[in-house]
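With one protein chain withheld, the remaining protein chains of the complex are depicted in position.
Right after this comes chain A.
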Amino acid sequence: MKDQIRNFIAETTFNDPSIIKDDTLIFDEGIFDSMGLLGLINFLESEFNVVAEDSDLQEENFGSVERIVAFVLRKQAA
């Protein structure tokens, strides 16, 4: 899952996956913008069947690859 998410971010931002570490802050680093976030929401829904509610849109859930993975796992377990 981690690599799938990392590859999605890398592909949609034309970056090499190696620059996106588990804890790279993808918004702070300017890797992702609004479009990236919307695309990521779609991706999580289609790939992992996880629907991000309005209240889920927090940096704690989307700020880095490791946070996104934790968010997906939490949602799947709920």
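Worth a mention:
Operating definition for what follows: a residue touches a chain if its C-beta (ideal position, glycine included) is under 8 Å from a C-beta of that chain, and two chains touch if they have at least 3 such contacts; residues count from 1.
Quick note on the criterion: contacts and distances are computed from a predicted model.
For the omitted chain of this complex, the UniProt record lists the protein as "NH(3)-dependent NAD(+) synthetase", which is one of "NH(3)-dependent NAD(+) synthetase", "Spermidine/putrescine import ATP-binding protein PotA", "Decarboxylase" or "Response regulator". With the whole complex as reference, residues 27-28, 30, 32-39, 41-42, 54, 57-59, 62-63 of chain A touch the missing chain.
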